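Every protein chain of the complex appears in place save one, which is left out.
Let's turn to chain A:
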Amino acid sequence: MVVNSVHWFRKGLRLHDNPALQEALNSADTVRCVYILDPWFAGSANVGINRWRFLLESLEDLDSSLRKLDSRLFVVRGQPANVFPSLFKEWNVTRLTFEYDSEPYGKERDGAIIKMAQEFGVETIVRNSHTLYNLDRIVEMNNGSPPLTFKRFQALVNRLELPMKPLPTITQEQMGSCRTKIADNHDEHYSVPSLEELGFKTQGLDPAVWKGGESEALERLNKHLDRKAWVASFERARINMCSLIASPTGLSPYLRFGCLSCRVFYYNLRELYMKLRKNCSPPLSLFGQLLWREFFYAAGTNNPNFDRMEGNPICVQIPWDHNPEALAKWAEGSTGFPWIDAIMTQLRQEGWIHHLARHAVACFLTRGDLWISWESGMRVFEELLLDADWSVNAGSWMWLSCSAFFQQFFHCYCPVGFGRRTDPSGDYIRRYIPKLKDYPNRYIYEPWRAPESVQKAANCIVGVDYPKPMINHAEGSRLNIERMKQVYQQLSHYRGLSLLASVPTIQEEAEPPPTDDSQASSSTCESPPHTSSAQSNTLKRGRSSEPQSTQMCTHTKHQHTSTAKGDQVQQQEQWEEQSEHQPVDLQ
């Protein structure tokens, strides 16, 4: 029987460690490597030019690697559901392979394609290679729900065997045995499109700071490991001005697009560690960034509403403000806080910012200063950030805005002090906001405090050449801390994880005591702490035997805001359970 394979590239834009592609090649007669892209969609989608450029470069790189193996990449214009039927017929396809996509949207799309393939008599083979672990397995080990604290996640991962070993890269022999005739007019139909074809203006476009593609990714991996080996330290490096700037050893965009296999990265790090540390087995913390990525993938895999507040069972409902003007100032980098503005400028120009810089701007937009929904911030990142992934982006935004994952909220990053601590020289600011380049270090993080003479000497008057700060941070953070307290106190059995919320107050006593005849009233107001803790115990017992009983009890706390809150409470409870203090086993 003739086997005509199509390998469908989506993420996983690489020839190394690509198990689904290996399956496509396995005793096949022909193999075609396909990427499906809708040029119409490109212009309208909420994805910025840097991300498109990175993708197109990655596709170019893939095509040129395939050429070396006497094959080509077929970039097919259209939508998968519309494109596949004609491809199946035209190429007489018998096998379709692709990498497993764990995200709800991807799972739905792939389900439909698999069904369609079945109808055409096409066998589909799906392989997991975008994440280290099988996420469903992690969810299963956690009794069917994703772990909601990173500690819990680490504990589960610790119980798992090591991730699958990476596969070698595709060889000339493999490709040679299933060579596909490339038509002379291949480029006419299937070439990698240009940015112009996608409707972007490229005039005056700065050269890319991050060049897409597998070749670049592997080069960077080597540099990354060389540097680690040279430093011989796997400790978290102290951040400074240099860490804020895009580094030639940075890997996150390559992991996002799958130009680099996470398993290759994982095993390379592991081997290096064991070589330098005389076969000590490495601690989980070595893989920090990779594990965070897995954590958010696991959290999002079964939650189609993971990227929004409404209808998202793990997301605390916070009364964020709608404020389009303030949001625009933040997104454009004209908040009047140089630290925030420089970060947003770097993000827009280059497509990458350091994780602490992400924390700074995310905190500023949401719980720290502007009190604007994390969803808006997430969408801006989705447009601009090269490594923005649906799960990781949404998960991180929920984390940083204290909307999920059980966060402390007492501490807001200060838009002045945080920058100054990170880069006392202010050179980072000068690099991205040249207008401020002549400000002395003392004022560069808060130019509005500079005397007029200093502003004049620096040729940049605050309020004229550079905006005044859009908010009084002291006042803003005072208000926001109070609001967060309100939100968290309402979650009846949120047991003082916040230092602030645990400050005792007699307010509850002024409300009716929880005697029989006044139960009614206590059902609407914030409940007194003693009753709420008692309730949380009952809830906990109730949950193990009768999952639904929780709804009933918790509803008494959430009078008129329907079921969303009920779910939320249930979820909160789960957090608690997961983070509960266990007695120490010191042996």
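The rule is short, and it goes like this: a contact is a pair of C-beta atoms (placed from the backbone, for glycine too) under 8 Å apart; a residue touches a chain by one contact, two chains touch by 3 or more; residues count from 1.
Convention: contacts and distances are computed from a predicted model.
Set against the options "F-box and leucine-rich repeat protein 3a", "Band 4.1-like protein 2", "Proteasome subunit beta" or "Immediate early response 5", the UniProt name belonging to the omitted chain is "F-box and leucine-rich repeat protein 3a". For the chain left out of this panel, the touching residue among A:S64, A:Q79, A:S145 or A:N323 is A:N323. One of A:R32, A:R358 or A:R379 touches the chain omitted from the figure, and that residue is A:R358. Of the candidate positions A:R293, A:K329, A:R348 or A:R379, contact with the unshown chain belongs to A:R293. Touch with the chain omitted from the figure is made, among A:K89, A:R277 or A:H411, by A:H411.
Counting over the whole complex, chain A has residues 150-151, 235-236, 252, 283, 285, 288-289, 292-293, 295-296, 309-310, 317, 319-323, 355, 358-359, 371, 373, 387, 392, 395-396, 399-400, 408, 410-414, 417-418, 421, 424, 449, 472-475, 477-479, 481-483, 486, 496, 499-500, 502-507, 509-512, 517-525, 546, 548-549, 551-553, 555-556, 558-562, 581-584, 586 touching the chain that is not drawn.
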